[in-house]
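With one protein chain removed, the remaining protein chains of the complex are shown where they sit.
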Amino acid sequence: MDTPVVLFRDGDGKARALVDRCPHRNAPLSLGRVNADGNLECGYHGWRFDGAGECAAVPGLLTGEANASARTAEHFATHESDGFVWIWGEANADPGGQRPFELPALEPNMVEVVFDYDLDCTMHAAIENALDVPHTAFLHRGIFRGGSKAPTKPITAERHDLEGGVEVQYLGEPVGMGPIQLGKKTNLTFDHWDRFFLPSVAQVEYRVDGWLRITNSILHLPMSAFRTRAWFVVRFWTKAPPSVVKPIVLARGKQILKQDAFMLKAQTENTKQFGGERYTSTDLDLLGNAIWRLLRLAEKGEVVDVDLPPRQVSFRV
Amino acid sequence: MDTPVVLFRDGDGKARALVDRCPHRNAPLSLGRVNADGNLECGYHGWRFDGAGECAAVPGLLTGEANASARTAEHFATHESDGFVWIWGEANADPGGQRPFELPALEPNMVEVVFDYDLDCTMHAAIENALDVPHTAFLHRGIFRGGSKAPTKPITAERHDLEGGVEVQYLGEPVGMGPIQLGKKTNLTFDHWDRFFLPSVAQVEYRVDGWLRITNSILHLPMSAFRTRAWFVVRFWTKAPPSVVKPIVLARGKQILKQDAFMLKAQTENTKQFGGERYTSTDLDLLGNAIWRLLRLAEKGEVVDVDLPPRQVSFRV
Partner (left out) sequence: MDTPVVLFRDGDGKARALVDRCPHRNAPLSLGRVNADGNLECGYHGWRFDGAGECAAVPGLLTGEANASARTAEHFATHESDGFVWIWGEANADPGGQRPFELPALEPNMVEVVFDYDLDCTMHAAIENALDVPHTAFLHRGIFRGGSKAPTKPITAERHDLEGGVEVQYLGEPVGMGPIQLGKKTNLTFDHWDRFFLPSVAQVEYRVDGWLRITNSILHLPMSAFRTRAWFVVRFWTKAPPSVVKPIVLARGKQILKQDAFMLKAQTENTKQFGGERYTSTDLDLLGNAIWRLLRLAEKGEVVDVDLPPRQVSFRV
C-alpha cells in the first residue's frame, strides 16, 4: 500500500524488512548493499542498519552516538514459510503468536506450480475475480466454461462461515473444462470449494475422486490502491502423469489470467474515470460482498468474528 | 466531457448510446458484443442490456428479477443524420422535439469531403480558432493568408445575431489564398461568413459568384476539458472539376489543420502551466467572446436568447 519495503538477510540468514528509506537523506536503502556483518548499508552516505532498523554505524563520524533514536529505520516483523517471506503490516510492531496463512500440505505424490502476476486493480477486485464462477463462461468463453453446445445445468452453492474467512461449496457441478464437458453426458461432478482467508488469500479447490485433486492458493499483496501482486501456488495430484499435466496447468492458467488481467485493468480505468466503484449485485455474487465486509473490518483493525449467515443459491453453469 | 459512451445498433438497426459502464462490476460495456437479439452483452459476466439501458438478462440467475431498476445502465437519446449519430447531452432525458444542427444541403452538383481530427485544447479554443481570421496571416503564413508582397487591404466585418448562434460577415475581402492573391489586382472579392451554432458547430462559408461556393461545417465533441474531437464536413461547388479540386481541399485543409493543432496544443500547455486562461482581446476578436458567452449560458442550461448587439469593425488582411 504505497510503502516501499527493502528485504535482506542478516548475518544469521534471517529475512529482514525495513521501510525502504534511509532516515538520513531519504535515499532508498534497496540501492545499497549488505555488508559482511549482515547490516544493510545505504548506497548514498554508507549509513548501516541492522535487521531491527537500528543505525549500527555512520561512516567517518567521530562524535555523537551512531544509534541515536532519530537514526532508526522503521522495521517490519517477518515470517518465512513455503518460500514466502510474510511481513507484519504494522511497522515496529510485534505480531505476538500470530502466524500467517498456511498453504495446504504438499503431499509426497503432489506437484507444485508457482507463478506471480501483477494486476492493475484493487485487491478486492482481484480476490473477487479469482473466486467468481459466473464470469468464467463469458470472459473465458470456450476456455474455462461456456462454449459447449450442451445446455447449462443448475447447480447449488452453499456459503459457510470460516474462522477469519468465508467459503462457498458448489454441489452438482458437471466435470469439464471449456469445450470438454464430460459431466453433461456422464453426470460426473466436481467437489468444488472457493475460499477467502484474511488478510489476502483466495483459494480454489477441485476434487474428482480417483482422478484429480487440485488447490490453487493465491496470495495477494496490495502494492497500491489499484495495483495488486498475486502469487499463484498450485498444488495438485492427478491420475495422469505430472510431466503431462504440469505444462497444461501452467499454460492454461496463464491464458485465463491474461484475460482476467485485461478485464480487471479495464474495470479499474472505468472506476477511476467515473470517480469510484458503484456495484450492483445479485444472488450470483455470493462471495464479493462478504469479502468486502471482512476486508473493511480488518482494515479498521477490528477483531474479525463475523457470523456470516449460511446461504444457499441455485444457478446455471 | 469525461463520460465514456458505448454506441451500438439494436435489433431494428437504430443507433443506441449507453454510459460505458456495466452497473454490475463497472466493466466497460464497449468490451462486450451485440447479441443476435440486438442487446448489448457485457464481456465480463454477460449481463445484457437493451437500447434503453434496461437489463434484459443476468445469465445463470434463477432468482430475482433481471430488470431490477438498480441494474439499469444510463442511456442517451440519439438522432442520426448525414452519417452522424448525435447524442443528447443529458442521460435518461428526452430531447422532445429538439433536433441537432442541420448541415447545409448537399446539392446535386456539390462534392463532399469529410475528415476528423483530435485537438488538444478546450472546445472554445478550437471553435474560436476555426472562425478566427487574423491568425491565418501568421500561423499559416504563405499558405492561407500572408506571404504576399502586395500591401494588405482594409476590410469590414459585421457581426449579426443568429438564433442560438452568431455570425460575422466580411465585406471587401480580396480573392486569394496564400501567395495567389487575385483580389489585390482585380478587386474581385469573396462573400465570406463565419458562424457559430450551439452547442458546438463552427461554420465557414465562402462564395465567388460563378466560380466557387464552399461551406465547411465543423462539428465538435468535447471529450474532456482539454481534448476536442472535430469533424470537418466540407461541401463545395467550383467551376473547376471536382476531381481536381477535392484532393487540393483535403491536402490544404489538413496542412492548415496540423499547424492549428500544434499551436492549440502549445496554448493548452501554457494554460495548464499558468493555472488558467487569461485572455486580452481587441476589436479583431470579433467572435471569441460571443462564443464564450453563449457556451457558458448553454452550460448552465439557460434558454439562450442572447441579443448580441450588431457590431462593425474594420481591419487589414
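Going by the order they are written in, the chains are A and B; count residues from 1 in each one.
Simple rule for what comes next: a residue touches a chain if its C-beta (ideal position, glycine included) is under 8 Å from a C-beta of that chain, and two chains touch if they have at least 3 such contacts.
Computed from a predicted model, the values in this text were never measured in an experiment.
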(message) If I consider the whole complex, including the chain that's not displayed, which of B:Pro154, B:Pro241 or B:Pro309 touches that chain?
(response) B:Pro154
(message) Tell me which of A:Arg71, A:His124, A:His192 or A:His220 is the one touching the absent chain.
(response) A:Arg71
(request) Over the whole complex, note the residues of chain A touching the chain we left out. (result) 2, 4, 20-21, 23-28, 31, 41-46, 58-64, 70-71
(message) Suppose we count only contacts with the excluded chain; which residues of chain B make the list?
(response) 125, 132, 134-135, 137-139, 152, 154, 263, 266-267, 269-271, 273-274, 277-284, 313-317
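Quick note on the criterion: only the chains that are shown with their structure count from here on.
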(request) Could you please state the distance in Å, as a whole number, between where the Cα atoms of chain A are centred and where those of chain B are centred? (result) 49
